[in-house]
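Worksheet for the structure shown next.
All protein chains but one are shown at their positions in the complex.
Chains: A and B, in written order; residue numbering restarts at 1 for each.
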Amino acid sequence: MDLHLFSQFLISGLIMGVLYCLMSMGINFIYGIMKVINWSMGEFFMIGAFIQYLLLESFIGAEYWYIGVIISACAVFVLGALVQVILIKPMFVGIIEAKMEYVTIITISLAIFLRNLALLIGGPYIYTPPDYAKPTQLLTLPLSGNRLVAFIGALVLLGLFYFFIKKSWTGKAFQGVAQNRAGVQTSGVNVLRYDMLAFGLGTALAGAGGALMAPIFSVHPLCGLAPTIRGFEIIVIAGLGSIPGILVAGLLLGFAESLGSAFISPSFVDIYGFILLVIVLSIKPYGMFGKAERTV
Amino acid sequence: MNLFHTKYLVFLILVLFAAFLPMYIGEYWQYVLTIAFFYAILAASWNLLSGYTGLFSLGHHSFGMIGAYTSTLLMTKAGIPFWMSIPAGILLTMLMSSLMGIMCLRVSGLYLALITWAFAEVARNYFRLHYTFTGGDRGLESPLLFGTIQPTPYYYLFLGLLIATIILIVLIMRSRIGYYLKAIRDDSIAARSMGVNIVRYKIFAFAVSSGLAGMAGAFYGHSIGLISPIMGDFNEMAMIIIFVVIGGIRTMPGPVIGAIAVRILMELLRAQSEVRILILSLLVIIIMRFFNGGLLELYRQIKQWINKDKNGGTSAYHEIETPKQGES
Partner (left out) sequence: MNNKNNILEMDNVVKIFGGLKANNGVSFEVEKGEIRGLIGPNGSGKTTLINQITGIYDTTEGHIRYKGKKINGLQPDVIAAMGIMRTFQVARVFLNMTVLENMLIPAFTQGQSNNEANTRAEELLDFALLSRLKNKPTKSLSGGQFMLLQIVRGFMRKGLELYVMDEPFAGVHQSIKGIIIKSIKMMNQDKNVTFLIVSHEMATISSLCSKVTVLDKGARIAEGSMKEVANIPEVIDAYLGG
């Protein structure tokens, strides 16, 4: 295997890793605020991809794909917030037991519902929006324009997200809710509203991911499945609740998949991530940066 | 105590009904019901672990797959007969899930869900990857238990397995162990402080529920004749959850009724494959959102609404404020 080919795979791994991080970030962010996992993230990814496709095909045209991404993200944000308010919030008002069971069952059912709704409406077809950018070169390595653009887009989004959380007032309020839900209310923070915003924001990240990756993976009702699996793999590898861990795990996953495809076989791409997962968990059972929560 | 007898009577009638049914329905529907019984076992055993004990597992379906593959591979590759390969499948699933239970003793419910999810995906991919050994995505042929493709013997086999499962779970839940399991779900810290050995009983819940799933899976392979990694696909887990929620989580009849009813419904709506699953998932969402107890809870609530005027409400507070005669 020559260096040239190897580097290609490395870059591919790097790009995919960052893209998957977008998904995990959304999942982890919602977890951080509401302490629950949204199993339907993949479907919001899919919805974002579909909205982007429709926008590019019918409304704004292919050159303005980046505006499409923004609109898709906003639309998914609204949808996510609505879902949260209608389905999830009621369990968080007052003290209700077994929230985890409730949210898990509801989000899994929602995922199935949305997936099949998309199948019903859109049919079992695959739609591919036009390329966002022409294939280019990084030094001498061929690079898909779409992937490069999605990579940059993901970095921008992740960067924006980071600054938002760390620097803005709302971001700090989010940090407060994540760290001390009861305490932060005494500062006048309406945690229920932040729940809704967090859910919207998390799903928006997934939706943006879907929009960005539309030309890479194509748009179809089941296009959210693979990102979901990667998203959760990353969280298990990183450990729940660790944001920097997600970036590390995302990159590792990206590399594992591309190197596995390169050296072993490209037909079992899904599996390499899980091999990595098994290896990591056998050394650190709670994830690389996770810790056992003492629940006695 | 009247209710006690009524439930048993109803159960007996249903069993008899199911026993005579094959005489009136064609082979096709016997086949459909056999598979429905398989899912009912998965649903009831999942309810034991995740409903009653509160250990929310998203990997239950994979034990069905592991049981199936273990028994089938032992037979086809090692020439081991049924009566050894099937128990081996059961024991292996019990062992694996016990290990997983031990690993997850001190983690949150959320993490347990993630880990069991990951386990199921790893298992599924394992069987896909080693395709020269397991047949991979193309599936693996499994020797038929009764050497025939007639569905009737398998119908009775699974009916029997289902009845045995139901009886076992009822016995467990009515015993002291059942109390401990429910206590673990309600408040494991309090349970521990009251002397419940939660390590032992959590592992018990894992082992028994997964053993039942493994048993169902092993027999399933030898009844259908073909197994594949699809058995471990997440959709299967979602269906189990759907069955249990629609029927009524944390009830005895709920998972069984849910599984059988939904499977029959799905068969009837075969032509509209997206619509049927759309309706089912929507139903689950509505039930969870508005009726947390499934069909049985709806029935209970209707009964309560009818009986509303008979009790004067539970103002137990009165009990305390007016001390009995002779008390200070």
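Keep in mind that, in the parts below, contacts are C-beta pairs under 8 Å (C-beta built on N, C-alpha and C of every residue); 3 or more make two chains touch, one makes a residue touch a chain.
As the structure is a prediction and not an experimental result, all values here were calculated from the model.
Asker: Which candidate, B:32, B:107, B:159 or B:196, sits in contact with the chain we can't see?
Answerer: In the complete complex, the chain left out is touched by residue B:196.
Asker: Determine which one of B:27, B:141 or B:187 touches the chain that has been left out.
Answerer: For the chain that is not drawn, the touching residue is B:187.
Asker: Please identify, in ascending order, the residues of chain B that touch the omitted chain?
Answerer: 176, 179-180, 182-183, 185-187, 189-198, 314, 316-317, 319-321, 323-324, 327-328
Operating definition for what follows: only the chains that are shown with their structure count from here on.
Asker: With chain centres taken as the means of their Cα atoms, state the distance from chain A to chain B in Å.
Answerer: 31
Asker: Mind listing the chain A positions that touch chain B in their complex?
Answerer: Chain A residues touching chain B: 31, 35-37, 87, 90, 98, 100-102, 104-106, 108-113, 116-117, 119-120, 229, 232-233, 235-236, 240, 268, 270-271, 274, 277-278, 281, 285-286, 290, 292-296.
Asker: Per the contact definition, I'd like the list of chain B residues that touch chain A in the complex.
Answerer: Those residues of chain B that touch chain A are 50, 54, 56, 58, 103, 106-111, 113-115, 117-118, 121-122, 125, 128-129, 188-189, 192, 198, 235, 238, 241-242, 245, 274-275, 277-278, 281-282, 284-285, 288-289, 292.
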